[in-house]
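The other protein chains are all here in position, but one chain of the complex has been omitted.
Moving on, here comes subunit A:
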Amino acid sequence: MTATLSKVDRGPAQEAGPRPPRRYRLSNLDAKVSPYLFVAPFFVLFGAIGLFPLLYTAYVSLFDWEVGADEPLFIGLENYRTLFEDDQFWNALFNTFSIFLLSSVPQIIVAVVIAALLNANLRARTGWRMGVLLPYVASLVALTIIFGSLFGPQYGLVNDVLGLFGISPIDWQASTFGSHVAIASMVNWRWTGYNALIILAAMQAIPRDVYEAALVDGASALRRFFSITLPMLKPTLIFVIVTSTIGGLQIFTEPKLFEPAGGSGGGSEHQYQTVVLYLYQSAFQGLDLGYASAIAWVLFLVVIGVAVLNFFLTRRAVR
């Protein structure tokens, strides 16, 4: 702003005068260009690895673009039309939402409870707090392989334990609901502690005097939790819910590695094939990049839609 003003101030008089000294011109250039240079890294990086792939994916999705084929064929919105008529896509979308709900809902509730417990006066507090973060530190791939073997349909430990209670073995690979529960339990195992720590941090920021006032008024511990703690956690809960929405709808590693023989079909009848897994299968097994790009874009829009919806729902609940 100042640069513009001073330019106007100097006006034509300056142009008529002798050229300003070289040093002045350089510093003038410095003042004008440097700020752009300073912010450039972000925009260059964002453009190169954020915006460009996003737009290029949209471009590719308009073609019948097979990996290695001679010439991609422009087909307009045909990929999207096929996609909306594709049962396997709707099935994948259903699976994604089912796994998302089975993981996120219990996860956030349990995370709040764990945070409340950790917030109490415990012995070896730091130890407990570090403890809940351990699953998050463990390698996702190792974790998934271990869970896959726990949930083995024939020789898995989970079925053995269920057998002790007289429950007949569940085929975790064949049953749609069973496989979703198995995958959701992997997600929960990994993320509950992480979310609990974020919520714990927010809990500790709640001013003590509010609780003291409530205590003086004779509010019970339960009442204090529901009337003070929860409402004051809302901004953090919004954050946790939105991030787990984005993560949950893009779930890939768990269902991919849950397939025992390493395929990408997500079960013999796609019982647990998620949208990203279907995308992966279309791109790298079907080698159909155009179709995979169309899936990517639809998923992108779905994620944004759900994240915004969640944001408004949670924000409304604050008031």
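Quick notes on this one:
Basically, contacts are C-beta pairs under 8 Å (C-beta built on N, C-alpha and C of every residue); 3 or more make two chains touch, one makes a residue touch a chain; residues count from 1.
Going forward, contacts and distances are computed from a predicted model.
Candidate names were "Cellobiose transport system substrate-binding protein", "Probable membrane transporter protein", "Phosphoserine phosphatase RsbU" or "Xanthine dehydrogenase family protein subunit M", and the UniProt protein name of the unshown chain is "Cellobiose transport system substrate-binding protein".
Note that of A:D30, A:E212 or A:E269, the residue touching the chain absent from this view is A:E269. Interface note: of A:V67, A:I167 or A:I304, the residue touching the hidden chain in the full complex is A:V67. Looking at A:S61, A:N91 or A:Q281, the residue that reaches the missing chain in the full complex is A:Q281.
Think of the hidden chain as still there; on subunit A it touches residues 66-70, 88, 145, 148-149, 152-156, 171, 173-174, 260-265, 267-269, 281, 284-287, 289.
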